[in-house]
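In this view, the complex is presented without one of its protein chains, the others remaining in place.
And now, subunit A:
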Amino acid sequence: MTRVPDTTPEGAPEDTVRSTAADTAESTGGSATAGAARAAAPDEATGEAVNETTNEAAGPARKTAEVRRRGAGRPPTRASRLLQNRWAGLAGLLVALLAPFVNATPYALSVMTSAAIFVMLAAGLNIVVGYCGLLDLGYVAFFAVGAYTSGVLATRLDLPLVATVPAVIVVTVVAGIVIGAPTLRLRSDYLAIVTLGFGEIIRITANNLDVTGGPSGIYGIPGLAGSPVAFYYLTVVVVALAVLGAARLGRSRIGRAWRFVREDEDAAEAMGVHTYRVKLAAYIAGAVWGGLAGVLFAAHLSAISPGSFTFLQSALVLMAVVLGGMGSIPGVVIGAIVISILPEILRDLADYRFFLFGVLLIAVMLLRPQGLWPARSKEVP
């Protein structure tokens, strides 16, 4: 039984020539902040462009590829190009960097710093909920683990806060495995309930241990920068890197695997995606992001107590992710800023503040159930 193969699988890449720079870079829809840091690595775009031009035309194959590209992919609208390119991300970063020049009162700086930390939390939870589709109702557990680990180490061992970061990463990875390994075998509702339980367990443990200072918590945690403005800028840089990192993970092999799991676990498994490991990876990544945000939080307030890590906090981060648009980096950033700034803007309304906050959130979800800036899977050819 002999057959002449007309195409070998390995021969695939040669006859298909196209602009993969655009394909891969924007494959998961616009990620604004990703753009910001892509500018930090300027060789990228040009590198891809060179690759593209060095490809020789492969005869008729190339021609069909051209036709297909023009026929199948509609050109992106001007608006979407404006939103999707790196400039949107750069603009966001620029706004964050220039904000202190507009208003640098201690109160404003504190609110902005909190908002930035909240953005990092939302970016981390977005990996778990948005990319991988795992409903985690106890995300604040990792925030607490990070804050307490750095706080305890810094105050007990007299370490500078930066020196605790490696320990925080190790501890949050371990916490992610300990919480995730048993729970990720569960699906949907059960997972939500168990993560909710773990969130409470961490808070109550912190409330009852001596090393964490019990209900009054830990105070006198050293800062990370000399002045509130310097700390704000440090936070913005760290958060921007964290958001960029989450976006890049989302566009990679593991990020696609997360989405495959979210869309259809069985089909993902059939394609060779080890769904359990992939889910655990999402959980661990989320844990590390949350833990590092916890370090910033501890440095920002210089005091932490169990009261900062309630279920309400988990719910607010989840709300930021859903409100902004699950799986969409720009959406999640905007959602987090809205959730953290809105109560401050409504502060003048005194008693009606949280009432109006709730009404506004309901209104947004009714008017834009897909989120403020939903994720798009449409690719730009």
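By definition in this document, a contact is a pair of C-beta atoms (placed from the backbone, for glycine too) under 8 Å apart; a residue touches a chain by one contact, two chains touch by 3 or more; residues count from 1.
We take it that contacts and distances are computed from a predicted model.
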Protein name as given in UniProt for the chain not displayed, "Branched-chain amino acid transport system ATP-binding protein", "STAS domain-containing protein", "Predicted membrane protein" or "SpoVR family protein": "Branched-chain amino acid transport system ATP-binding protein"
For subunit A, the residues touching the chain missing from this view: 1, 3-9, 12-13, 15-16, 18, 20, 23-24, 27, 41, 44, 47-48, 51, 64-65, 68, 72-74, 245, 248-249, 251-257, 259-260, 263-264, 266-275, 377-381
